[in-house]
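The complex appears here minus one protein chain, its other protein chains still in place.
Presenting subunit A:
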Amino acid sequence: MDRPLLTRRSLVIAGAGGMAAASTGALAQTSPPAPQKPGALTVAPTSQAGLGPRLTMHAIDNFHGTPGAGMVCDLSIRDGDGYRPLKTVTTSPTGRPADPLLVDDALKAGRYELLLHVEAYFQALGVKLPSPNFLGLVPVRFVVRDVTQRYHLPILFSPWGYSYYRGS
């Protein structure tokens, strides 16, 4: 072998390290013109304890270490072979939209897609990106099965990767 054997554990570490290295490099390139500042960390986490059924989201910018403020997100629901648009929201300075994506009766069981405008988000912050950027519009697909529950969808993202999960 002419290169080190990658175990699964070392691969994950290498991937995370690569992400950090990429962030540092790109940050260094962006210093002079910054069209706007990423959202500041000024508020504590939000608890949804005791609330009724709803779908909420939270965009977290792992590149700047801030809430993902001003992220445009298109929500749609699976309908036949395609997705039917439901609404488009923009995240507030907390990284959350002002209102839940869906509340009470509006929350239907089904397969959803939330399309995040990641490239536009970083462009607006003056981050120097390749063209075309590695990530452009990021589809986040998930399933709502029980409409009596709360569904929270955090999305952690950078120009080089993202993660999402069922949060609380």
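Rule of thumb we're sticking to: a contact is a pair of C-beta atoms (placed from the backbone, for glycine too) under 8 Å apart; a residue touches a chain by one contact, two chains touch by 3 or more; residues count from 1.
In this text, contacts and distances are computed from a predicted model.
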item: Chain not present in the shown complex, as UniProt names it (candidates "5-hydroxyisourate hydrolase", "(2Fe-2S)-binding protein", "NADH-quinone oxidoreductase subunit F" or "Dipeptide transport system permease protein"); value: "5-hydroxyisourate hydrolase"
item: Touching residue (missing chain; options A:Q48, A:T90 or A:S163); value: A:S163
item: Hidden partner interface residues of subunit A, rising order; value: 8, 11-12, 14-16, 18-19, 22, 111-112, 130-139, 141-143, 145, 158, 160-166
